[in-house]
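The structure under discussion is supplied below as C-alpha cells; questions concerning it will follow.
Every protein chain of the complex appears in place save one, which is left out.
Chain lettering (A, B and C) follows the sequence in which the chains are written, and residue indices restart at 1 in each chain.
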Amino acid sequence: MSDFFTEAVLIATVAGGIRLAVPLLLAALGETFGQRSGVLNLGVDGIMLLGAFTGYYTVLKTGNVWYGLLAGIAIGIVLGLASSLISVTLQAEQGISGIGVYLFGLGMSDLLFQRLVGTPVPITKFPKIDIPGLSDIPWLGGMFFSHSVVVYLAFLSVPVAMFIINKTNFGMNIRAVGENPEAADSLGVSVSRVRYATVTIGGTLAGAAGAALAIDLGIFQQNLTNAQGFIAIALVYFGAWRPLGVMAGALLYGFVNSLVLQFKTLGIIPQSWSDIAAMAPAIITILALVIVARRFRAPSALTKPFTRGT
Amino acid sequence: MADVPMLEMKGITKRFPGVLANDNVDFDLYAGEVHTLLGENGAGKSTLMKVLYGLYQADEGEMRLNGEPVTITSPTSAIEHNIGMIHQHFMLVDTLTVAENVALGLHSSRGALTDLDAVSEKIVDLGSQYGLEIDPAATVWQLAVGQKQRVEIIKALYREAQLLILDEPTAVLTPQEVDQLFETLNQMTADGRGLIFISHKLHEVLALSDRITVLRQGRVTGYTTTEGATRASLASMMVGRDVKLAPDKPEVETGSAALEITGLRVIGDRGNVVIDGLDLDVRRGEILGIAGVSGNGQRELAETIAGLRDAEAGSISIAGTDVTNGRPVDVRAAGLAYVPEGRMKDGSIGLFTVAENLLLIDHNSKEFLDAGLLNFDAIRTHSQTLVDEFAVKTPSLDTPVRSLSGGNIQKLILARELSGTPNVLIASQPTRGVDIGAAEYIHKRLVAQRSEDTAILVISEDLDEIFGLSDRIAVMYEGRIMGIVDTSITREEIGLMMAGVTREEAAAG
Amino acid sequence: GGDDETTETTVAAETTTTAEETTTTAGETTTTVEGETTTTAAETTTTAAAAEPIRIAIVAPSASNDLAFTQSIVDAVNVIEGEREVAEVAVTDGTFVVDDAAAAIRDYAASGFDLVIAHGSQYGGSLQEIAPDFPETTFAWGTAADTFGLSNVFAYEAASDEGGYVMGVLGAALTETGTIGIVGPVEVGDAKLYVDGYKAGAEANDSGVTVNINYTGSFSDVALASEAAQAHAAAGADIMTGTAQMVVGAVGVAADQGIPWFGTQANQTSLAPEIVVASQVYKWEIVLRQILDDMAAGTLGGSVYVIDLANEGLAIEYNDGFALSAEVKALGDQAIADIIAGAVEPTG
Partner (left out) sequence: MASLGSARRSSYLAYSVPVLSVLVALIIGAIMLVMLDASPAEGVKAMFDGAFGSGEALISTALKATPLLLVGVGITIAFRANVINIGGEGQMVAGGLLSTATALWLGDALPALIMVPLVLIAGIIGGAIWGSVPGALKAYYGVNEILSTIMLNIVAVQLMNFLLRGPMIDPGEIDRGTRIPQTERLPEAADLPLILGSDRLHIGPLIAILAAIAAYILLWRTPLGYRVRAVGQNPDASKYAGIPVKRTVTLALTMSGAMAGLAGAVLVFGSESHRMVTDGSTAGFTGSAGFNGIVAALFGGLHPLWTIPASFLFGGLLVGGNALQRAVQVPSALILALNGLVVIFVVSTDRYKKLLRERASAAETAAKLAEQENEDPVPAAVGAVEDGPPDRAGPASDDAGGEQGSGEQ
C-alpha cells in the first residue's frame, strides 16, 4: 500500500481518473440535455462508436486531429437527428429503440473499420497542453493541469451546459418541456423542436465523446467504447440531471476505475480478485442511484412522447 | 357592445375517430362580454375551445376575428391573435418559478438569455392592477390551487389576451376564491376584453355571464341571455328534461356511530402536520358533510381513514373495529366504501374495461374465482347487473373506462363501492366536474344509501352539494374541525368558518 | 489399432476421390467406399494432394484484422493459400457467442469444407459434440492441447511462453528503473502463458527486477488497457509488454512516453515504429502445413501440434527501427538457443 502514496502514482491515479472521465462526461452532458427535455436516448454508445470511428478515420486520412473531432461531431449531429426522428416524431419506446441504435453503431463502426482501414493503424493524438504556471505546481500540476486539450474542453463544457440550461430561454424551454410538455406547448413552445434540439445536442456530444476517445487513444478497434455510453446514461441519473452532478459522477467513476487499476498494478488487489473489483463502479453507481432517487425527481415527462391535444 | 363580434365561429365540425365532437357549431363573442358555453360532460365544449386555441384543427367551418377570417393552427398563432386560454387542468410547469412560467414562450428582451427580472416586475404590476398578487420567485409546486389559477390568468394578461377562454376555471376553487376570480374577470370585461366561460356550476354561470350557449352531443341545442334564465331553466336546456337540483331526503332514524375518529394527527406529503387532533363521529343513517377550502386536510383525512396514509397519532374505528393504520384491504373488510376525489387517478383504471374496473376491489373474492382462475361468466353477470342498476351508459362491458364521460365513470365507481353493504361510505367530491344529469343521479344514490343505514361522509367544496345532501356539516380548516353545524347556517357564516373563523365569531360578524 | 488405421485411410480415399459428391451425399459415399483396399491409400492421396483443391473454413472469436489472435490464423491460411491448391477459404470472425460458433462449425462441415479451423479455446466443448457427426471432415482446434481422442480433430497451440521468456530476458536487460509493466486481458490460456514466460525470462536475467502485471479484465477495453499502461508508467516501469487485441491502447501510451514495447501474437511494429523492440510472431502455417500433409496422407486428426521456437512457428521479429545493442540482442539469441536446446524451461 505504501507504494501507492508516491507522487508519481497519486498523480497517475488522479490524472488517469480525469482522463477516463472525459468521454463519459461529454456523452453524459449531452444526454443530460435530452433527458431534461424528456427524452431518454439509450443509443449513446452506438453514436459514440460511430463518432469514434469517423473521428479516427478522418485523422488517419488528414492527419489533423481537429478535423477528426469535427467529423465525430458531424456524425453525432446526423445520428442525433436520426434519434430525434425515432423518439420524437415516430415516438418509439425510448427504453428500447436506443438498443437498436446501439447495435447498429456497434456493427456499423466495426464494418466500416474493417472495410476502410483493416488493421489498426495509430494516428496522431490530441496535443497535450501544460497550462503555463499551473502545471508546475507540485502534485496538483500533474494531476489537473497537464492534460490533452480535449480534457480541458470537456470540463469547460460543464459551465457552458449549466449556463445554457439555467440562464437561457432555450434552457428554460428545455426544463419546461421535460416537466410539462402540454404547458409549454400551450404557450407556443414547440415541444418537438426543443426535443429535436436537445437530442441532437446529445448526439453531437456523444459523437464528440467517441471521437475524443479514439483520438486520445490514437487508435480504433471494434467496440472501442466498451459500453461507456450506457455508463454515461447512468451518470445522468447519478448527477440528478444537473451538469455539476454529472461531472461529479463521471469523475467518481473514472477515479474508481483508475484506483482499481493502480491497485492491481501494485499488487494491492490480487489478480484473482480483479473480476470482483471490476464490479465496483457498477455497484457504486447503483448505490448512488438509490441515494439520488430518494432526493431528486426525474423530469416528469421523461420517456413520454408528446402529442398535442390529449 | 361593438357591432362586429370579436369572434365568430361558423359551422365548426370536429371529428375524432368514432366521435363527432363538434357538429356544425356556431358561436360568437363580443368585446366586453362573458359568453358561457354550457353542456354535459362530453358535449364538446373543450373541443370547440381547443379548436379556437389552435390545439385542434376543425374539419369544417370557419373562424373570424373582428370580422377578418383567420386560421389558427397552433397555440402560437392563437397567442399572436391575442387569444388566451385557461385550461381545464392547470398548464403550469411545477418545477419552474412563477416568473419562468409566465416568461415561457415569450421573446426575451435579452435575446437568448432570460429576462426574468423584467418579467417579474410586470407580474407584480399586473397583480396589483387586477388583484392577482403573487410572488414571481415562488416555485409553482409550492403554490396553493387558487394561486396557481392566478398565475394562469397572469399568463394570459401578460400576453395581452383580448379574448380569454376559461375552461372550468372554478372547478377547484373555494367560494372566496371564486368571488375573487369573478372580480378580476369583471375588471377584464370592463377593460374591453371578451371572455368565454365554461362551468358546470349554474349559479356561477348566472352570476358571471351575459349570454349562454348550450351544447349537447356536439350540437348547439340552446341559446339564451342571462336575464330571465334560472338554474332550473339552464339545467333542463342542458339535459333536455326537467332536473331536480336538490335531492329529496326522507326522514331516517340515525343509529350508532359507525365511524369514530379521535385525536387524529397526520403528517402530509411535505412533512407538515395536515391533520391536527381531529375528532369526528358519523352515525348510521346520516350524511355528514365536510365543507372546507381544498388543501385543509380533507383529502388526507379520507386517505387516512381508507388506510392509504399513516396516522401519527389518534385512532379510527369502523363499526367498532379499530382500523388505525390498517391496510386498505383490512379497512374495506371492516366495511368501508370509498369514492375518491380523483376518479381517473385513484378511482378507476382508464385502459381497463368497464367489467375490469368493476372488479377492482373484488378481484380476489371467491365469488369471481374458479380453481384459482378468474371466472368470466360470474364477472360479466355481476358487471352487467351493476351497470344496469346504476344506469352507467356504456356501449359494452368491454369498453375501456377512459372513453366514458366523467359522470358515467363516477356512476361506475359508485356502483362498485356500493355493491357490498358498507358500514361507512366516504364520497369525496362526488360530483365535481360531473354534469347535472349525472350529479342528480349520484345524489339520489347517496341519499338512498343513507336509508340503508350506512354512515356517509361527503367531502365537497361545492356548498350547494353540502347543503343539499348533509344532515350535519363539519367545517374543516387547517386540519381541524372548526365546528359542526346544521343546515340552517348561512352561506356567509360557513364561508367565514372555512376561512378559520370560529362559529361564535362567524355568527357574531 | 489396425481397425482404426483402416477406417482413417478409407475415409481419406473417399474424401479425395469424391470431394464434390461429399457435400450432398456424404452418407452414401461412405458406404460405397467402404470396400476399398487400404493398399491404394498412399497413391490415391499423393495424386489427390496435387489434384484436388481443398476448402478451408475458419471460425474465430474476434475480428480478422485485430493485429492479434484472430489475425494470426487468417494470415497463416493466406500463406497456405499461396502454397497449396486451395479452392476456397471462408471466414466467420467475430463469433464470440459459443453457440453461434458451433452453428458455423457445423454448417461449414455440412457444406463440405475439408478443414474447419475452430480458432478459439472456448469452442472445444462444442467441437467435441460436432466432430463425431462429420467423420470425413478435419477439424483443427486452437489454441488447445486436446483432441478428445477423436480421430478427425487436430489441436494446435503456441508455446508463447517461449517467446515471452526471450523477450523477458531482453526487457530485463533494457530496464534502467528495474521495473517492467505487463498489460494482460484476463488470466487465461495463451495470454497467461505469454505473461508467465515473460516474467520468468525477466527474472531469470535479473532477479532484482520488479515485474508488475495488470490484467485489465477485458479483451476489448482499449481505454482501460491504455490506463493500465499509464499506471505501469507511474509505478516506474520503463519497459512494457502486453497481449490480446486491446493492447493497442497500451502501445499508444508506451509510444507517447518513449517506453520500449514488446509485442506478441503479431508483429506490432506498425503500431509504434519507434518503440517496439521486438514481437513474437505466430506462424500457424507451420501447423497448417503439418495438418494438410496429414490429411493428404489420410490422417484426419488425432495429433496436437505446437508452434515453438524450435520449429520456427514462433519467431522473434526485431524492429530494425529500434536501436538494440548487439550485447542485448545476443542475450536474446542465447535464450532462444537455450530454449531450443531444452536448457531452460520458459515457465519453470
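Keep this in mind: a contact is a pair of C-beta atoms (placed from the backbone, for glycine too) under 8 Å apart; a residue touches a chain by one contact, two chains touch by 3 or more.
Please read these numbers as outputs of a predicted model, since none were measured by experiment.
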item	value
Partner chains on view for the chain not depicted	A, B, C
Which residue of A:8, A:137, A:156 or A:293 touches the chain not shown here	A:293
Listed residues B:32, B:277, B:295 or B:328, member touching the removed chain	B:328
Which of C:217, C:313 or C:346 contacts the chain that the document leaves out	C:217
Sole residue of A:86, A:191 or A:269 that reaches the chain not shown, by the stated touch rule	A:86
Listed residues A:81, A:99, A:153 or A:248, member touching the removed chain	A:99
Interface with the undisplayed chain - residues on subunit C	61, 63, 90-100, 102-104, 106-108, 110, 121-122, 124-126, 128-130, 133, 144-146, 185-189, 192-193, 217-220
Touch list for subunit B against the chain that is not drawn	15-21, 40-43, 217-218, 269, 306-308, 327-329, 332, 338, 340, 342, 344-353, 356, 359-361, 363-364, 369, 372-374, 393-396, 398-400, 402-405, 408
Touching residues on subunit A - with respect to the absent chain	40, 42, 46, 86, 90-93, 95-97, 99-108, 110-111, 114-115, 222, 227, 230, 233-234, 237, 272, 275-276, 278-279, 281-283, 285-286, 289-290, 293-294, 297-298, 300, 302-305, 310
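Keep in mind that, in the parts below, only the chains that are shown with their structure count from here on.
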item	value
Category of the chain touch graph - line, ring, star, complete, other	line
Of A-C and A-B, whichever chain pair has more C-beta contact pairs	A-C
Distance-to-centre winner among chains (Cα means, whole assembly as reference)	A
Whole-Å gap between the CA centroids of subunit A and subunit C	37
Complex contact set, residues of subunit A against subunit B	167-173, 175-176, 179-180, 182-190, 300, 308-309
Sites on subunit C touched by subunit A in the complex	62-67, 71, 94, 181, 186-187, 212-218, 220-224, 226-228, 230-236, 245-246, 248-249, 251-252, 255-256, 270-272
Contact set on subunit B toward subunit A in their complex	50, 53, 55-56, 74-76, 79, 85, 87, 90-96, 100-101, 103-106, 108, 112-114, 155
